[in-house]
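We show some of the complex, not the whole, and keep each chain where it was.
The first chain written gets the first letter, and so on, giving A, B and C; residue counts start at 1 in each chain.
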């Protein structure tokens, strides 16, 4: 494959614009090799580079005395006192779940769990925010059952309770469902690991499962609109292995406890490429990788394929050399692959060897830092004209109207979903789904508990992105205080259409402003998040859906409030405006 | 109208290259049980189906349709139909 | 009383079980790893819930062939109590320490909810603190809990008082034969059950009906009975 001569057309097929390709040639100092082009395109696609959204994400409030790490790491980290921190993030797996609902949703859960435990936290809660097309659309039933089974299949086996989420139906998701997965974990404040490598000549270690051709081109897929060629994109489906991930969790936590880990990074989108570049660039180091040492599941994989593979349940780590044997023993005990695949260098280059030949040699900082950043044109979203109550005839029969509402797909009980998820495992669930917020106690603490809620009302955002963005934060905040929690911080998963359309970009900009304003007013900073753009089918965008995942702290869990505890004769109060 | 009963076997297997965690786990378990010579294990499904059709040909095409629509997840699986 | 919890790769309610035993007995249980050849001296051996080896092939199948299981078999034969919960129950049937098999839930989906159990037999150490016929609350969380045994075996275990717990009418979550939720072996020292008593032992769990099972198994008096 190294013989493929890179041309402008091949660059375009990788989703790179002519300008982007010209810049790549300039930064490489020559026409890149095919493997190098794959690396550039992975680093510069929307999914990894946030090129359309970065400018606006920077405006979000991300700080506060409680924030230990805000956006920029695998997950956000927030102090909860007693030297404990909560680590959390939400991430989308929309496109893969539409193509293969079970595996797409499962690997989405796997990815977000890895983000949390890579940082040294044991996952203690998950949520999932799901948006499907109309209930009677021919694809919906298959998608719903596959996605729910996939989320359960992965989370139940991994062993983390699901404490909340959302499920809604709307025709605008008929061809583009949303699967947003949230995970939170608890760690000690001084036991947090980040991706920044330190030290020259240290071993770079590959951990977890073997590399196959799974998802080659996946990050590119997540940044492309859907059309009828979707069928051809199918070979990129990844299969999740929750068993291996559970072993990886235990092995990582065991290894971290030995003090062997200097830096660690999970392999998500464009696995080996993004993780290695990030570790090196953050630490102002170069990285040299020898692909012949990478545990492979398939034969004759090209360097290009290895660098872009999205095989799941893998991590990259920089290790203290003197702890190598101890580290290896832990991974062998858990039945996981462990291989030294490279080293840190002082040349700020990202170099790849394959079959003893150098197939890539790129400037490591520029791969990330020089990624394009766009100020995409946008137009102010019009606000829909408000409707007055008198425009609607009152129902003939209020009882019937009530029953109809309660029986509607969007308001009916979600028990059929969350009973497929293990909500009780770990023995700390104080409130399972079905209430305002899920609550788990802080393991080992006599009174503390954490509350979680995921919220957004897409039709509000569609009607008025600024107010809708605000409302999503406010609703999340209310759900947390409704169980007696003090809201601490939030993560956001911004699902929108094609940002190259000014009206979509306008929705995005306004929604972020609304979210930012509400977060500032409520002192609920955004500490992590994810952006999913190009959620369109045949040119029609989804409803703008900026999901907010909030976390709150309950100091005394015996004073927690819950629904369903009222007795006959209790007085009802309406609070607020 | 004069339908006959056919006994068919449908075999559904993961496509080459698709990760098979089950096969991998079984491989490992056979190894620890002392079976030395095992190279690779891939796990699949088999469906034994009785069906009525007017001819073997109709049966075959019905079974293929069942595979496409339900029995196989053609995103990651291949199938084969055999009529006994 | 010395209790030991066995862990396999993929066990995931081991931590719940350890916490429950520690809370109830005031003492952390001993731990054993699936590749160990021996068990520490134990009066109660517990195989916890989870997805051992991913539950690939069949639930509990690979775990049942682990080296530690020879030691468990030995312990059971010499009279130690062996308790398998959920994946532990599946493992015990796969290992031949309990009759029958646990098949995919009739509804085909994973089910996590609270059910009501009828205590069928209370003449056993595990169930001594319950009344016969008592209805207790207990959560379930499994995908393969559909108990099956051939009719002869079924008749035998019913006749010999080997059924420990039954799902109360209308609450069978998985289609198991005769609503069976848990069974003893012939000598009564091995108990396998799908529901999770370890997840209902303290006020924070919203109830403590599961607690008495451990108090019985550990030879402790009932906490409330002092």
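Everything below uses one rule, namely that a residue touches a chain if its C-beta (ideal position, glycine included) is under 8 Å from a C-beta of that chain, and two chains touch if they have at least 3 such contacts.
In this text, all values refer to a predicted model and were calculated from it rather than measured experimentally.
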Protein chain stoichiometry for the whole structure, using the labels that appear: A x1, B x2, C x1
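Keep this in mind: only the chains that are shown with their structure count from here on.
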Whole-Å gap between the CA centroids of chain A and chain C: 37
Chain A residues counted as touching two or more neighbouring chains: 241, 243-244, 335
Set of chain B residues in contact with two or more other chains: 21, 25
Of all residues in chain B, those that touch chain C in their complex: 21-22, 25-26, 29, 32-33, 43
Chain B - residues contacting chain A, complex: 17-21, 25, 28, 73, 75-76
Chain B-facing residues of chain A, complex: 99-100, 102-103, 209, 212-214, 234-235, 237-239, 241, 243-244, 297-298, 311-312, 335
